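All protein chains but one are shown at their positions in the complex.
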Amino acid sequence: MRTIIIRSFVFLVVCIFACGAPFVITAGSAAEKEPIKLGHVYVMSGGAAMYGKNSAAATQIAIDEINKAGGVLGRPLEVIFRDTKMSPDVGVREAKNLVLNEKVFMLTGSLSSGVALAISAYAKEQKILYFNSMAHTPKLTNEEGHRYFFRWSTNSTTQHKSGALAAAKHWGHKKVVIVAPDYEYGKSFQRIFWKFYPQYVPGAKTVSEIWIPLGTKDFTPYITKLMGLDTELVASALYGGMQLAFGKQAKPFGLYDKFHFYGASDADTYALYPMKPGDPGSKGSLSTDRYPSWMGINAKSDAFVKKFREKTGRIPEFGSACQYISMHALADAIEEAGSLDTEKIIVALEGKVFDTLLGKIEMRACDHQFQTPLWIGIMGHTPDYQNLHITQRDKFDNPYVNYDTCEEVMALRKK
Amino acid sequence: MSIQSKVFTKRGWWNWSGTWLLVVLAFLIVLPFLIKSGSLSSVIEMMIMSVAACGLNLMIGYSGMVNFGPAGLYAFGAYTTALLLVNTNMPFWFAMIAGPVMTAIAGIIIGWFCIRLTHIYFALLTLAFSQLIYTIVYKWYGFTGGDTGIVGIRVPDLLAPLNHYYYFTLVITFVSIGLMWIVVHSPFGKVVQAFRENPERTESIGVDIKRCRLKVFVLQSFFLGAAGSLYCGFNHNVFANYAHWLKGTEFILSCLLGGIYNFFGPIVGAAVYIFLEQLVISYTEYWPFILGIIIILLVMFLEGGLAGFISEKFHIIRMRYDDTQG
Partner (left out) sequence: MPIETLIRQTMSGLSMGMVIFMIAVGLCLIFGTVRVLNMAHGSMYMVGAFLCYWFNNVLFQHFTGSFWVVAIVAPLLVALVGLAVEMLLFRHIYSRDMIYQLILTFGVVLLIGDLCKIIWGVEYHLVSYPRFLDGAVNFLGITFPTYNIFLIITGVLVFVGLWVLMQHTRVGRIIRAITYDRDMVNALGVNVRRTYTVIFVLSCWLAGLGGVLTAPINVITLGIDAEILIECFIIVVIGGLGSMAGAFVGSIIFGLVNSFGILIAPRLAIGFSFLLMAFILIIRPWGLMGKPE
């Protein structure tokens, strides 16, 4: 019995080798109607897998639409999906694989700023296009920005500067506590929010900074610490799973009744989960929403939401929306360039205004940062929409667009 | 006497295995001309992984101590090289050598604490140190780049093309494995295997076990650091993930897959692991599931690993051939 199993195992391994050999040795030949391949590298496993799956769905929807309309330059588009596992070295390895083995034309994706920076460096080396629609570190378009990189979503600068503006105008509190996850994104938040908030509220001071390690599940000690602080505003950069758990655990403490909250990503998070009135959530807090699809922005947005819901059963978040926009923009740019010459495509993209599901937006030439807007308001429930969302928006200067100026970007790049 | 029988007699055994070695080397030298650059990239990764796995196997296979945190040492080498290349004007070769050397020094310190323990306590302490290194790298944002790591590390123009780095890695891999071969077959290597089998007896004949263990730990650290430095030069980046314990499981799995009781086991294991991973990932996102099944099959049915299995079969064939020769 044992020998049979061993022999089968060895046979299996040999077969796998035999099947794999053609991949290693033969070279492919290009044909006229051969698809243009794109590489989608995103986290598809572990706690953040949903974002990767959402982006993949949005990409596929866009590609299907483009192919149905005849493809690009007469050729269909094809996407290959790979998992970065939220790890930069895995991300680069998959990117390399896609570029060298699968011969993809361009790369797209990645939620994590670390992974994005790594892939961006690789793309720069290889001189191939890399689109990102989710990672928020300003570094991607500032210090580490380069010709081949294009960011289609907001970045930390606009998100947190707008938040600071809104919080200052709406409440103008002088005592602030910062709550942030202890990695690059959280550090960006603290740096940018606190750069601008004291400008708008003179005399404001940080009562305390609460840094929460990634992977924390039990926030109780942090919540109890917060309860004991003498503050008026709590500015938090928690998002996704962290925000959900924090909100759940904080509600019985009455944390949201004791202080005013600004949650940089709350609306994005809660947009993904149907909540019942009374459910733990940050009801009444100020939040940034980067894709308020329920607002009915325009017909394109409604159509996209409908397709996305059919495909995944979920509501799309801003990453998916921007990913969808970027794919259509790519197709338009290739058509305008008339070829797959990367340099011509870059020229076609720079400075162009695209009519998208978020409105008419420009792809800024100096740093390749799409001037994506965001919305801010107070969170709440309305009978017509199941999720917590920003219900009160009128007192705010929506939409907000607050990116670094081109001069500031160039100054950072010179350093 | 025909050449064949000379190759298969007991005295000629070295010739046989030496011939194989030359064949493999020749194959590796012409490889860049045979395959696509994507696959060449994978082969470089296989070589780097095999250096790490062989180094690790000095502990797991030869001295019977389970190092559950090789990733920390691997990352230590990678970060040493990276930080030297980014923050100083040191030449590339210097940074490459500094990686394993500094890791060996770290290995002295970490090893000194670890080798006092045995069995599961040893494994847990190595894990704790590895995670400590991970934490320090992750948090020391100003120095190590934290979770975003360091990208765009400079490499000399001579080594920039993939083919050139391939040969560079080939040379270093060959030298490293050669060094390990010498260690394993030296009297010291025999002592190490002796105390794996029977520590009390070995101690009773006057061997200072703690010192031996420490030496093995430092050796292993050196080669893990070398692998880390090579990888840093290959990828032109370093990230905190290099130190995460899950990365360490890749090295352990390579050793086990190939066979921990065979010198070439880890090399075979590294190659097969990377090959399988890339193959499966191109078809499905459920690689962890497949890997889980492979692990279960491996542990339950193939204890000697692939190399162990192959060498067992060759041994049987050889014995039978010797018998028929008379």
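Going in written order, the chains are labelled A and B, and every chain counts its residues from 1.
Throughout what follows, a contact is a pair of C-beta atoms (placed from the backbone, for glycine too) under 8 Å apart; a residue touches a chain by one contact, two chains touch by 3 or more.
This structure is a prediction, so every number in the text was calculated from the model and none was measured.
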Problem - Chains shown that the absent chain touches, full complex - result: A, B
Completion exercise
Touch with the missing chain holds, among A:Trp171, A:Tyr200, A:Tyr273 or A:Tyr385, for A:Tyr273
Exercise for the section: Kindly note down the residues of chain B that lie in touch with the hidden chain. Expected result: 60, 64, 66, 68, 113, 116-117, 119-121, 123-125, 127-129, 131-132, 135-136, 138-139, 246, 249, 252-253, 256, 260, 286, 288-289, 291-296, 299-300, 303
Completion exercise
Across the whole complex, the chain not displayed is touched by chain A residues 44-47, 49-50, 52-53, 182, 209-211, 213, 215, 217-218, 220-225, 227-228, 240-241, 244-245, 248-249, 252-254, 272-273, 279, 314
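Just so we're on the same page, only the chains that are shown with their structure count from here on.
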Practice task
Please compute the C-alpha centroid of chain A, do the same for chain B, then give the distance between them in whole Å.
Solution key: 37
Problem - Interfacial residue positions of chain A with respect to chain B in the complex - result: 2, 5-6, 9-10, 13, 16-17, 19-20, 23-25, 27, 44-45, 81-83, 87-90, 92-94, 96-97, 99-102, 113-114, 117-118, 120-121, 124-125, 137, 139, 144, 182-184, 187
Completion exercise
The residues of chain B that touch chain A in their complex are 34-39, 41, 45, 138-139, 141, 146-149, 151-152, 235-237, 239, 241-242, 244, 272, 275-276, 278-279, 281-282, 285, 287-288, 297, 301-302, 306, 309
